[in-house]
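Excluded from the complex is one protein chain; the other protein chains are retained at their positions.
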Amino acid sequence: MFSAIYRGVGGIGRRVREGVWTLGYATRFFVAILLRSGDLLRRPGLVLRELYYVGVLSVIIILVSSLFVGMVLGLQGYETLKIYGSDSALGVLVALSLTRELGPVVAGLLFASRAGTAITAEVGLMKTTEQLSAMEIMAVDPIARVVAPRFWAGVISMPLLAAMFTATGIFGGYLVGVVLIGLDDGTFWSQMQSAVEWHHDVLNGIIKSAVFGVAISVIALFEGFDAQPTAEGVALATTRTVVVSSLAILGLDFVLTAFMFKG
Amino acid sequence: MTDDALVEIEDLHFAYGGKAVLQGINLRARRGQVVAIMGASGGGKTTLLRLICGQLRPTAGRVRVAGQVVNELKRRELYRLRRRMGMLFQFGALFTDMSVFDNVAFQLREHTDLPADMIRDLVLMKLHAVGLRGAAGLMPAQLSGGMARRASLARAIALDPELMMYDEPFTGLDPISLAVAGNLIRRLTDTLGMTSLVVTHDVQESFAICDYVYIMANGVIAAEGTPADIEKSDLPFVRQFVRGEIDGPVPFHMPAPDYADDLGLGQAHV
Partner (left out) sequence: MQRGILDFWVGLFVIGGIAALLFLAIKVSTINTVSASNSYAVTADFNNIGGLKVRAPVKSAGVVVGRVAKISFDNNKFEALVTLRLDNRYQFPADTSASILTSGLLGEQYVALEPGGDTKNLANGSKIQITQSAVVLENLISQFIYNKAQEKGAGHANP
C-alpha cells in the first residue's frame, strides 16, 4: 500500500521533471534557431525551397476546407439569425468569426497536420539515417542549414495561409448567403464592412496566425530533431507534433484572445 | 615519432547514462597511415569516432587532432577543424533529397565560393576516383548499398581532408564491393596523403590494408601492433577475435543467473 503511493507520487514527480527538462531543451532549441538564422539572409534560396514544401503544398487543403467552413457558417448563421429577424447581419457573423477565430485557428490546425507532420517526418528521418550527423561532420551546422530555413518558411507561410483561409471562408459565406439564400448583396458587404475593423479584427487575427506559425514550426522541428532514431521513434514524434501543436494552438488562442479582445 | 601523429588520444573515458563505455583509451595514428580499430560489436568503436570528431564530449581524457584538443574547442573552432576531417558512415548517410552530384558538391558549395563550372569539374573528379562518374545524375535511392557507400566516400573526400574516418566500411557488402572498398581506402590514403581510421570488425579485409591495428575490448585497448604482430599474438582474447572462435574470454552467453535456477529446476537439486 505505502509503496504503491510512493511509486505513484514518484511517477508524477518524474513526469514533471522530464516535462520541465523537455521544455527547457525546446526553448534552447528555439533560441539556437534564432541565433543561427543569420546565414539565411545571404542564402534566401534555402527558405524559398522550404516555402514551396511548407506553404505552397498546403494551399489546396486550406482553400477547400475554408470554402466549406464558410459555407457551413453561412447556413447555420442564417438559420439562427433568421429567428431574430436579423439575417442581414449574416455577413458580420461570418466575417467576424473567421477573422478573429476560425481563420487563424483552423488554418493552424490544418497547417500542423499537413506541413508540421511533414517537417517532423523529414527531419526525423534525416536524423535516423545519420544525414544530420554527416552534415555536422562536414562542418555544416544542421540547425542553420536544415532547421532554420524550415522554421522561417513556417513562420512566413502561416499568416498567408490564414489570410487565404479567412478570405475564402468569407467567400463561402457569401455563396450561401447571397447566391443560394438570396440575401441582398449590398447589405451583406456593407454591414460586414461597417462592423469589421482592420486593426482590431483582421490584423489581430493575422498576428495570432503568425504566433501559431512560430509555435507549430518549433514544435514540428523539435520533435523531428529530438526523435529516437528508429522507425517507431519517427512515427511517435510525428504523432506528438499533431497532438502538441494542436493543444498549443488552442491554448495560445485563448491567451491571445484574452489579451486582444478584452474590453 | 610524436611529431607526425595526426590523432592522439590520451586516457579517454566516456560514460553514457551512467554506463562506462570507454575506460582509458590510448591511441595514436600517424600521418599517412591506415589504422584499424577493431573489436566486438557494441564495444564503443563508433563512440570513439564520435569523440574524435567532437560530436560527443569525453568524461575524462583528451583527444588531439592535428595538435588541437578537440574536446576543449569552441563551436566555431571545432567547425573549422572539422573541415579537415571526413567521415564515411555505415549506411552512407547521403542526403536523400539531392542527386549524387549535389551530394558530392555539398561541401564545396557550403564552404567555398568556387564558380559553378569548377565545382562541376571537382565533383566529377571525386566521383571518378570512386568509379561513380556515371552515377552523377542518380538519386541516392537508386544506388545499391555498396554504390551508396562509394558515393558517400566521394562526398567525404570532396575537400581533401587530412583525416578520414570509416565507420564499418565493410559491413554488408558482397565480395566484389568488399574488395573494391578495401582497395579504395588504401589507394585514397596513399594518393591524397590522408590518414585513415577504420572502425571495423572485419579481420581479413582490414588486415590486408592497414598499417597498424588496435583491438578494443571492454572499453580499453586489449592489444595493438602491426597486423603481423596481432596474428602472432597469443593473448586469449585476441586469438579468439582474430580466429573467430565462438567461446573464449568473450563468452557466448550474456551474464545470467544459473540456467537450471532460471528454469525453476533449482529446487529439485537441493
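Per-chain residue numbering starts at 1, and chain names A and B are given in the order in which the chains are listed.
Assume contacts are C-beta pairs under 8 Å (C-beta built on N, C-alpha and C of every residue); 3 or more make two chains touch, one makes a residue touch a chain.
This one's a predicted model, so the numbers in the text were calculated from it and none came from an experiment.
The chain not displayed here makes contact, within the full complex, with A. Checked against the full complex, the one of A:117, A:166, A:217 or A:241 touching the unshown chain is A:166. Across the entire complex, the residue among A:51, A:69, A:134 or A:147 in touch with the chain not shown is A:51.
Panel shows chain A; residues 45, 48-49, 51-52, 55-56, 59, 95, 99, 157, 159-161, 163-164, 166-168, 170, 189, 192-194, 196-202, 206, 263 of it touch the chain omitted from the view.
We take it that only the chains that are shown with their structure count from here on.
Remark: chain A and chain B have CA centroids separated by 43 Å (rounded to whole angstrom). Against chain B, in their complex, chain A makes its touches with residues 125-126, 129-131, 133-141, 145.
Against chain A, in their complex, chain B makes its touches with residues 53, 55, 79-80, 82-83, 85-87, 89-91, 93-96, 106-107, 110-111, 152, 155-156.
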